[in-house]
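Handing you this structure, nothing more for now.
Only one protein chain is missing from this complex, and each of the others stays in its spot.
Letters A and B name the chains as they come in the text, with residue numbers starting at 1 for each one.
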Amino acid sequence: MMSNTPIISFKDFSFQYNAQKQPTLKHLNLDIYPGEKILICGASGSGKSTIGNCINGLIPFSYMGKIEGSLTVDGIETKDSSIFELSTRVGTVLQDPDGQFVGLTVGEDIAFALENDCVEQKQMIEETFLSAQKVDIHRHLDHAPYDLSGGQKQRVSMAGVLVDKVKILLFDEPLANLDPATGKSAIELIDKIQKESNTTVIIIEHRIEDVLWEKIDRIILLDDGCIISDSTPQQLLTGPLLVEYGIREPLYLTALKYTGVDVSKVEGIDNIKTVRLTEEDKAAVRKWFSMQPKPVLINDNDVILETRNLDFGYTENTQILFDVSLKIQKGEMLAIVGRNGAGKSTLCKLVCGFENPQSGKIFYANEDITDSSIRQRAAHIGYVMQNPNQMISQSMIFDEVAMGLKKSGLSEEQIKERVYQTLKICGLYEFRNWPISALSFGQKKRVTIASILVMGPDIIILDEPTAGQDFRHYTEIMEFLSQLNEQGITVIIVTHDMHLMLEYTNRALVFLDGRLMRDDSGSSVLCNPELINRAALKETSLFAIANMCGIDDPVAFVDCFIAYEKKERSHAE
Amino acid sequence: MKNDSVKKVVATGIGAALFFVLARFVAIPSGIPNTNIALQYGVQSVFAVLYGPVVGCLSGFIGHVLTDITWGEVWWSWAFGTAVYGLIVGVFSKRINIQSGNFGKTEIITFVIANAIANVIAWPVVAAVGDMIIYKEPANLVIAQLAVAAAADFVCAVVIGGLLLFGYSKTIAKTGSLDRE
Partner (left out) sequence: MQNRVLNYIPRDSFIHRLSGTTKFIIFLSFSFLCGLSFDTRVLLVLLALSVIGFILSKIKLKEVKVMSTFLVVFVTLNFILLFIFNPEYGPEMYNSRTVLFHIGGKYYITLEQLFYQFNIVLKYIIGFPIAILFVSTTNPSEFAASLSSLGVPYRISYSVSLALRYIPDIQKDYHEISQSQEARGVALGKDVKFFERIGNAIKILLPLVLTSLERIDAISNSMQLRSFGKNKTRTWYVKKKMTTADYCVIAFCIVMFIVGMIVTNQGGNNIYNPFV
């Protein structure tokens, strides 16, 4: 299948952004052959998107900088080409689904490239329909973007680059905003397209377990602009590099390592669907499980937040939430999960008073707050939005954090004290006089959390706090939230990350089409195939391992694993 | 530059959308009964400074016409006033080099002067002449209305636009030598 001339070839290639002192990519040598499927991973800022942008021509035609060495794409030297010439060869699907949906309807957006190529209307309509059919969105051609889910929008983006009959498909973090099931079907769809048309596929992604659901030919590991490793998934997974460079390894792999199985000998280790454990291995897993203390989780604290029979819709004709009743206890760390558009964010807005329910009541510490104002509730319940840039309005960290206290009647001194204390908790004290613009995304996120914490809420709600973050930042944020939780603050996290739910929360609320479908521990939720299916979640690979080894209580197995991992982590510190 | 022209197309569209949203849905009372602070002109002036006269002019014009049309009536003379306002502020954008992260005394003075000139030409001249031709309204009414509009928009644009530009300039400030304390 592979021919001998690479379709993409980096030769001693370096790139330096005009605004940077150092080159971002350093002396890369990399050949990619037609029909290959490549995964690029690496920490935040390691240069993954930069590589992608070099291939599709945004570098150097949109982002200025200095190129050394050579990069050829389909036989063309990119720096002597143009973004238009490259775009007929490379199709790029970016992370932000709204930024690339430029048409007013699905059809228009898919046809966008054809319009720019001056294709006749009749032919354009035919080709648009064909591409839409490939990604199964052809029944929605006249839909506007607000009538589509995140996964559907992504399909539209894919169809939009497929119309150009490109030879190379490039995905930059395609999974970041998708619910687990949609993410899984996106990966399956990419695989299907690649097989049908034999395109070359390059995927940039942090969630490697999810990408490895379908076969990948090679994984490139990047660090600080250099290629650390270029190998098959099998080689990379069984070696030490993932851990060393702070990439999250697949859960089942970690579990097998804990139980003492020699993973380098396991057949088909690069995909949970193909893992073949020997009888010995299985016995080892069972033995490990039987030796673990069984964690017991109980929380019989007072109820701090309660909703009763909430109904809500943004407009009169479309109801979003139906009869939502739930109780949250003081000191819990809780996950809200469910399909894109299930109403998770909407529920949070109701709790914070951003929207008012059509019927039903909300209680804080047994007190009816259904009619309280946003500001009154904010003293008890803090809400952190997903994009920190939507919350930051001051240029200095201190001012940003102090903002919420301005009208609280505290004296300057008291404010200062409170702010410093909060900054210390958030690990930002040493940056207190920095301009916010000098912070990384993860640090900005912490500033926004600090600006909510400073008001002293008992409950803090975070909407997808870790989307698009690499493993190090993910761990940093989640450890920080756990610490807050240990200090008695109730933490509610809306998330699509099943690992987060398992690892850090003691309870999960599963939403489906605006209804609370299940209220249970994360491990029980993820070991329930029927529930998983209906709520668009994804089975944990630990469940598969437990089944494979004939463990009759997979939930307990998952709980043991999580408890063990927590212990390991605290040892590591 | 090719890249720049696409960016300007997008900036025009997004600028117009911002103008529309602020003009149509956001009412911040100004203190004078029944009049609101015209935030949209502040944002338009920011776009004019960041992206130049063409974007300043078209984003305002498109935003204005779209806003009017949802009310069922287009005031062409005022729409042209908005366009001219953005155009003139944009002409001064070369003198306000915000991308370098500076928004100091000279930049502020330039911005204020640009706004003064732009508001005087846009309202009491362009829009007023338009109103007098289209509606043959008495000059004293037109001038009274438009002088008030010019003064109000001048204040809004200078204060809102100025503060926004100041805030923006802070985000591109170079990190320089920052010490942890």
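The rule we apply is simple: a contact is a pair of C-beta atoms (placed from the backbone, for glycine too) under 8 Å apart; a residue touches a chain by one contact, two chains touch by 3 or more.
Model, not experiment: these values are computed from the prediction.
Participant: Can you list the shown chains that the omitted chain is in contact with?
Facilitator: The omitted chain makes contact with A, B across the full complex.
Participant: Based on the whole complex, identify which of A:N198, A:T278 or A:S408 touches the chain you can't see.
Facilitator: A:S408
Participant: Touching the absent chain in the whole complex: find that residue among A:C54, A:V73 or A:L114.
Facilitator: Selected residue, touching the omitted chain: A:L114.
Participant: Please identify which residue in A:S81, A:S149, A:S185 or A:N387 touches the non-displayed chain.
Facilitator: A:N387
Participant: May I ask you to list the residues on chain B that touch the chain which is not drawn?
Facilitator: 2-3, 5-14, 16-18, 20-22, 25-26, 28-31, 37, 39, 42-43, 46, 50, 58-59, 62-63, 66, 68-74, 76, 133-138, 140-141, 144, 159-160, 163-164, 167-168, 171
Participant: Which chain A residues touch the hidden chain?
Facilitator: 56-58, 61-62, 83-84, 87-88, 92, 94, 96, 98-105, 107-108, 111-121, 124-125, 128, 142-147, 160-161, 164, 349, 352, 354, 374-375, 377-378, 382-383, 385, 387, 389-394, 403-404, 406-408, 451-452, 455
Assume only the chains that are shown with their structure count from here on.
Participant: Chain A to chain B: how many Å between their CA centres?
Facilitator: Each chain's C-alpha centroid was found; their separation is 38 Å.
Participant: In their shared complex, at which residues does chain B touch chain A?
Facilitator: 2-3, 167, 170-173, 175, 178, 180-181
Participant: Given the complex with chain B, which residues does chain A contribute to the contact?
Facilitator: Spelled out, the residues of chain A in touch with chain B are 61-62, 83, 393, 395, 430-438.
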